[in-house]
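Every protein chain except one is present and positioned as in the full complex.
On to chain A.
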Amino acid sequence: MDLRKCCRYSLLDFLLTLFGIGAFLFDIGTDLWAAAEFYLVGDYYWFGTVLFLTFTSSLVVQLFSWFWFQYDSQLENFSEVAANEGLFWRRGILRLLHFFHLGFLFRYLTVMVQGFLVWWRERKESGYIVYLTHDLSMLRLFETFTESTPQLVFILYTIISRNKVEVYQYVSITASFLSVAWMVLDYHRSLRSFLPEKNNLGCISSLVYFLWNLLLITSRIVAVAVFTSVLPPYVGLHFLLLWASLLFWAGIQKTDFMDSPAGEWLYRAMVALILYFSWFNVAKGRTLGRSVIYHTFIAVDSGILLVTWWFYRDPTSTDAYVMPVMVILPFLYLMGIMFKVLYYWKFHPPVWDPVTEAEQDVIDDLIGFRSLPATEIPQTMINKRMYTLANKFFFSSQKPQHHRVNGSSSNTTV
């Protein structure tokens, strides 16, 4: 495996990071603006809800960012690399930044600055940037699920209860749905960037991956939103019950992602939250069974939510769209499942199997990959977290036969 290839940071990546910063700031801005609007109109509960969601999501993201900085600082050669690459690293300042919820933005800015330096000085090896981008991609995924998805549910709830929708809200909701699915796709591509080129998602594979996530997440969010519209205070209870059982599941899968127990449980809590909305694979081994259990459970749960809405809704205001929703939502879910099956059957890029590679070099490279001699470290720095996850997905989920030409659906991974 060519390390240098995996760690290239191109102009495109730089532009995407720029766009990411803009999108993130725009998101925060619109959230605060929406909260202010609610306050001015007098909807104090809704104002409080929006503020609460924004604040907790920011808090969780900053916590993760801080934990990761802690872990990185405990790595052996980190300070040398940091000094080498001219990274800004002063513990006290970082702690202050994170306290004021600026840690996430700081990571973005660091990536941008480093990326600019790479482009300007035309450095080929930019391992550290890719390292940071991986972290960023995961943080963005977390941020999406702690903030965007509950916001979406909330916006849909306000639309349903007011029974009118503005044009700009159509646009904003569509953009939100697309961005959630896009984030999941982006995270998956980030995972795959460890692998050789041919194992990365091609265009069509990406499209199919994007589509099934979009369909599943959309149907799930709409189901939660309509339930909220009939029993607003109870959606919190529903979330807590499901989240607790999903947390139990994450715990029983014995995830091992963070370096400290506190961090690990935070990670499991995060995973449980993501699972409430969308599938997220965190453990090694055959995921087909788990996937089946999960999707059946979510289907049953969404069904209960929809049926509750059907019985407790207000006929006069909802009659216009109840039948389309009741019919289309299960249909979307089924389509999502079908696309997922299609993806794993036809479009899943081959999982790289290092053991079957004929060249000995590759195996050596593999060994080299996992035990970089100290001299190599300053040049390429691999993000342990991404690497661990990628390792779990792609290296340990193998069938008895070692030959794998094109991934078959029985070897499902994320």
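Heads up, the rule we're going with is that contacts are C-beta pairs under 8 Å (C-beta built on N, C-alpha and C of every residue); 3 or more make two chains touch, one makes a residue touch a chain; residues count from 1.
Here is the rule we use: contacts and distances are computed from a predicted model.
Selecting from "DELLA protein", "AP complex subunit sigma", "Set1 complex component swd1" or "Neuroplastin", the unshown chain of this assembly corresponds to "Neuroplastin" (UniProt protein name).
Here one chain is not drawn; of A:Leu109, A:Leu207 or A:Leu242, the residue touching it is A:Leu242. Only one residue in the set A:Leu59, A:Ala175, A:Ala262 or A:Val300 touches the chain that does not appear here, and it is A:Val300. Think of the hidden chain as still there; on chain A it touches residues 75-77, 227, 231, 234, 237-238, 241-242, 245, 248-249, 252-254, 256, 284-285, 289-290, 293, 297, 300-301, 304-305, 307-308, 312, 314-317, 355, 367, 369-372, 374, 377, 382, 384, 387-388, 391-392, 395-396, 398-400, 402.
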